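Every protein chain except one is present and positioned as in the full complex.
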């Protein structure tokens, strides 16, 4: 939880979905940090979007997303985002980020941003800012595998 | 997860601390709801605040908080807050709130607000709004038990 | 009528309830500070039928009345 050290590159990527038990373990590790009063957690879950015709009963749905990344660049960008977050919210005690690679099925978790701080405002603002930065700046790519076995490419913008 | 039903009074109170495993179970239950893309979770943790003289090595610290509530009024207020939240964020798929009663030790979790939605903005805004409303409107009282066995009363404002 | 007391106010009163006889909120307030002198320096709210009320109000004696110290949830 000593994430405030600058220039330490942490690997945010995990192979496969993030299990809910992993989040519980991450929460539990903070019980010894009694200067923490607030945890804010964002979780991304793969959505079974209807692709194409709304109302068309034969329309394909997202069955899974296969995530790939330009790892080296993603981890460099993440290190900068992390440092900027600790500079903006110096009271933040820790920040944990995980993103899945590989095939993640609809209903599974693929993304976690978890900030802790003495008070809620810092943790809340930091999570919102970090989630938005990651979505727009990290070179992560998503191939949406549809229920009819075709695919399309997910884009955040 | 069918929280959108109006006027259903749900009991938010749990006896003792909220275990991290409870949060994992709550997350896991949403895997079947493949219209969800974002979960936002706020957790309150009891902080070992230094009471009185900062820098005084003999200063007492918060060892635990004993929570009590005017249950009937708290649940009525919570039902209204829940309905207003679903009216403000109609895309929100579920909202789960739990608050501890009894003695919660420093480092333990006493409060959870958990919203899910197709997209992050709705879940994020709803959690922030619901947390703030609960802190200012629910008749919940906290006796801070200090390390020197004295106590003071916690107030949010 | 029985008034419900909570938190710091119940502690100061030495009891979670107090018997009072009042036909208005104003009369209730007067009796409360007489019976629980510590209330004088304290911020508190009065809830009638689980709603915080701030203006004067007739009381029939059938209401659920509570005296609430500052909230501390979360």
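Chains here go by letter, A, B and C, matching the order in which they are written, and residues are numbered from 1 within each.
Going forward, a residue touches a chain if its C-beta (ideal position, glycine included) is under 8 Å from a C-beta of that chain, and two chains touch if they have at least 3 such contacts.
This is a predicted model, so every value here is computed, not measured.
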{"item": "Omitted chain - touching chains that are shown", "value": "A"}
{"item": "Residue in contact with the excluded chain [from A:30, A:82, A:99 or A:120]", "value": "A:99"}
{"item": "Residue ranges of chain A at the interface with the undisplayed chain", "value": "44, 65, 67-70, 72-74, 76-77, 99, 110-111, 131, 134-143, 153-157"}
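Following the convention adopted for this analysis, only the chains that are shown with their structure count from here on.
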{"item": "Chain centre separation (chain B, chain C; CA means) in Å", "value": "26"}
{"item": "Rounded Å distance between chain A and chain C, as computed from the means of their C-alpha atoms", "value": "48"}
{"item": "Residue numbers of chain B (touch at least two other chains)", "value": "44, 131"}
{"item": "Contacts with 2+ other chains: residues of chain C", "value": "74"}
